[in-house]
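Omission of a single protein chain aside, the complex is shown with its protein chains in their original locations.
All chains are identified by letter, namely A and B, in their written order; residue positions are counted from 1 within each chain.
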Amino acid sequence: MENYLVMEDVTKIYNNGIIANDKVNFNARKGEIHAICGENGAGKTTLMKMLFGIEQPDEGKIIIKGEEMHLNSPTDAIKAGIGMVHQHFMQVPTLTVAENVTLGIEPTKGLVFDQAKAVEITRECCEKYGFEINPEAHIQDLSVGVKQKVEIVKALVKGCEILILDEPTAVLTPQETRELFLQLKNLRDSGCTIIFISHKLNEVKELCDRVTVIKKGKTIGVWNIKDVTEADISRYMVGVDVDLDIPKKPAEPKENVLVVKDLTVYNEAGKKKVDDVSFSVRKGEIVGIAGVEGNGQRELIDVITGLAKYNYGSITLMGKEVKDMDIQGLRDNGMVHIPEDRNLYGCARSMSIRDNMIADKISKPEYNNGIFIDEKAIKEDTDRWVKEYRVLCDDGDQLVGMLSGGNVQKVVVAREFTSYSELVISDQPTRGIDVGAAEFVRQRMVEMRDAGKAILLISADLAEIMSLSDSLIVMHGGKINAYFSDVKSLTEEDLGFYMLGVKHMSEEEIRGALHE
Amino acid sequence: MSEKKEKKPLFKKLDVEARFGLMRMAVAIAIGLGLAIVLIVIGAKDPAESLKYFFLGPLQILNPNVAKGLSFNYFDYWIQNIIPLLFTGSAVCIMFSANKFNLGLEGAIMCGGLACGWVCCLLDGDIEAATANPVLCAVCGLLVSVIAGAIMTTIPALLEKKWGASIMVSSLMLNYISLYISRYCLFSTPLRDTRTSKYSWQWTENVVLTFRKFLGTQFTLRLGLFIGIIVVLVSWAFLFKTRWGFKIRQLGKNPSFAKYAGVGVVSVGVLVQVIGGMIGGLCGATVILGNYNYYYGVELTGYGWDGVTMAIFAGNNPIKLFLAAAFIAYIRAGALIMSTQPGGPINELTKIVEGVIILFLLAEQFLARTHRKMIVEEAKRKQALRLAAGEEVTE
Partner (left out) sequence: MGGLFTEIFNTICNVVVLPSFYFMIIQSAAPILLAALACAIAIKANAINMGIEGIMTITSLSCVLVSSAIGGQANGGPWLGLLVAIVIGGLLGFMVSVFAFRLKIDIILVGIAMNLIGTGFSVFLMYMLTGDRTTTTSLLSGTLPQIHIPLLKDIPVIGEILSGHYILTYLAYILVFVMSFLLFKTKLGLRIRAVGENEEAAESVGISSLHIKTVALIISGVLGGVAGAFMSECYLAYFSSGLIAGRGFIGLAACNMGAGNPGVICICCLAFGIFYAFSNFAALSNLSQYALNALPYAVVLIGVVLYSIYTRNKELKRLRGLDSEEKSDQIAG
């Protein structure tokens, strides 16, 4: 059935003025698996949030089976037959599978929750769609793969005909992924429409019937999967509109500052997130790390900056092993860090600009007179930094929470760049800030490089990473997939292939990242 | 920005948050006092007379004893009430600044008083004639109380750090344990004065006299008040003027940010509770030394809970404790004086008033609409200013 689900000219503008979706068109047939592909921040998640009633579109229509729908809450969406499997499972760990599945539509006998009925409903649904789940098991005892099945059953039990899966394979092992695909195909054959959001093009190619590509909040096009190759999809998704023109001289790298060797990191649940990674960052160069989000960059940066611990491999900063250093120790040895989440790690919103700028150097002798802090010195320096870093504010005593995102980021950058530094970890330094502020931050990073600092840049913005980096590492599946000692010769298309795992470099080429 | 500054009334000079904070506090206090008036009118035989004593009592002008030249002193009630509030307020301000809900202050006060009493008895009790040096007594008592108090709040802190036991629950239980330790010491150990049934051995009266200087018949100079003022000032300086205080506030405002910036999150978290207990112990000792020459602690003082009230009033800034303590102590003293008059309602009504004021001070949604309006106006005003200054608005 054509036009089973239609989203027509849907536009969403967030309160901060970002246009997440700009007249996006999307349609799905009954009984197909339809992939939505796009870079981070392309607007896939926003589109799906609107379909599931979490956000409401500012313009455009959502039409299901020819009827226009107004979905004001997930409850409305569930009623309209839409189910969603979120990346973070919406489950209550101590309850059983049956209880989780029937939560919200609990079968009752009088006042009593009918446990037997709930189990029966769950079992029936599982059997119907071929899921092997014990309805009486507790969620907390299940593996991630089974939890995800529970999440799907949860949607199916509520009579869902359109199932949205938001990067479902990100948390699964290869076996679990294979099993999931079989079940999704079964579901499709029984008439369910599945919307599959993923970065993994081989999976899209294997599983889906059609693919819609979204870039920068706009629909690029819809193709039958048979008609396109992985390389085609990658080309449609990745692509830089404007070349950022950042004036910079060729880098003159000197000795190593940060050396990461054979590093392997497991996350809390014991899943391997960084897999035998080796590279180094030298004085006077910017090393970029590119990669689709969730390929180990987060965990890698967390251990380098001391926010998490590692067990296998080694990291040395200025020749010293950092394993047993606390964050203060790392900072004393010259590590500064612009964190990805500036509101969580980068600042205290209810403290003043002054306090935020001085937070990491408050114990330094130059800001202390004996036991007291030297307010005059702090005021002088922070006032100077506010001017130097062009923070738009009333004065240094204003709370950081009152500033716009770009200015908050300038405060963070000012704090980090004015500390003693040898190594700068710059994690998504321009995410979500206005063009002027972004340009300013980038310019500063180049200046730092020219002053002989080693800079490690992580960014989801390809234009940024390609124009700023002197050399580039690409991560895929927790491993380094490619290393380019010269970024100028690299094309976007090629970078896309490496990021999405279409192409791989040889061991030897990758080893070059270590600069031995 | 142009150097030329607008002329604005003082109130307008504050930023919008501070202005809203002041306004909300004024409304909350008005509601509280309004409630007090209603309760007095309901509860008093002669409302007008009672209200007069409630509002003016602590100022001494209504004191019949003044004319008679007796030492019964209304003004002193007020001062007496202020003293523990200064201590406990400081302690809780420091602990809450790091976001630690340690409610063990009550126990710290109890044990501080007990330790102080014990030391004084050791130095001077048990003998009919007062021989010990009162200054030595007082200094030793205060020192020991600091240690005892610190122990009482450190235990829950360590239990949480080591095993994750709820700090709130364990500190509550420790309060009762310290109460019974105190009773035990008072009744079943040599601390007990075998001649009386209630108190410990007496120590030299000179200690109390050191702490209390009578200035004529009307005014009493209390050393406790000065110690309290010093504690508040030191706490304020510690919290806002030193690097450690900075780290504590940083931890309380955003623990992730504190960790990221290199603060030892766990050790700072424990440190604040040790400090809180130290001040609590000091409070217990000061109250004992300033009023009695024997130890008498058989009931919980309730001062620990007062500390929470104080910290909320002061918004975790010790310097504001002076006003907060003066205000709360004033209504308490007023209520006490009122209740001693024939037909006056009971002074406990201040607790209701305090509770209600706390609720309205804290309620985020209370006056939210006004808050929003103030922010919008401020934003518009600033934008207009910037436009006028010809500055580029990039946001």
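The definition used in the following text is that contacts are C-beta pairs under 8 Å (C-beta built on N, C-alpha and C of every residue); 3 or more make two chains touch, one makes a residue touch a chain.
Because the structure is a prediction, the values reported are computed rather than measured.
Student: Which residue, A:Glu67, A:Asp189, A:Asp227 or A:Glu268, contacts the hidden chain when the whole complex is considered?
Tutor: Of the listed residues, the one touching the omitted chain is A:Glu268.
Student: Among A:Gln87, A:Thr108, A:Ser190 or A:Asn311, which one is in touch with the chain left out?
Tutor: In the complete complex, the chain left out is touched by residue A:Thr108.
Student: Touching the left-out chain: which of A:Pro93, A:Gly159 or A:Gly319?
Tutor: Selected residue, touching the omitted chain: A:Pro93.
Student: In the whole complex, what residues of chain A lie against the chain that is missing from view?
Tutor: Touching the chain left out of view, chain A contributes residues 73-75, 78, 86, 89-95, 99-100, 103-106, 108, 111-113, 115, 140-141, 143, 154, 158, 173-175, 268-272.
Student: Residues of chain B in contact with the chain that isn't shown?
Tutor: Residues of chain B in contact with the hidden chain: 39, 42-43, 101, 159, 163-166, 168-170, 172-177, 179-181, 183-184, 186-188, 299, 305, 308-309, 312, 345-346, 348-356, 358-359, 362-366.
Definition applied: only the chains that are shown with their structure count from here on.
Student: For chain A versus chain B, what separation do you get between their C-alpha means, in angstrom?
Tutor: 47
Student: Any idea which chain B residues touch chain A in the complex?
Tutor: 15, 17, 237, 241-243, 246-247, 249-250, 253-254, 256-257, 259-264, 382, 394-395
Student: Using the touch definition up top, name the residues of chain A that touch chain B in the complex.
Tutor: Residues in contact with chain B: 305, 307, 326-328, 330-331, 337, 339, 344-351, 355, 359-360, 362-363, 367-368, 371-373, 375, 392, 394, 398-399, 404, 406, 434, 436-437.
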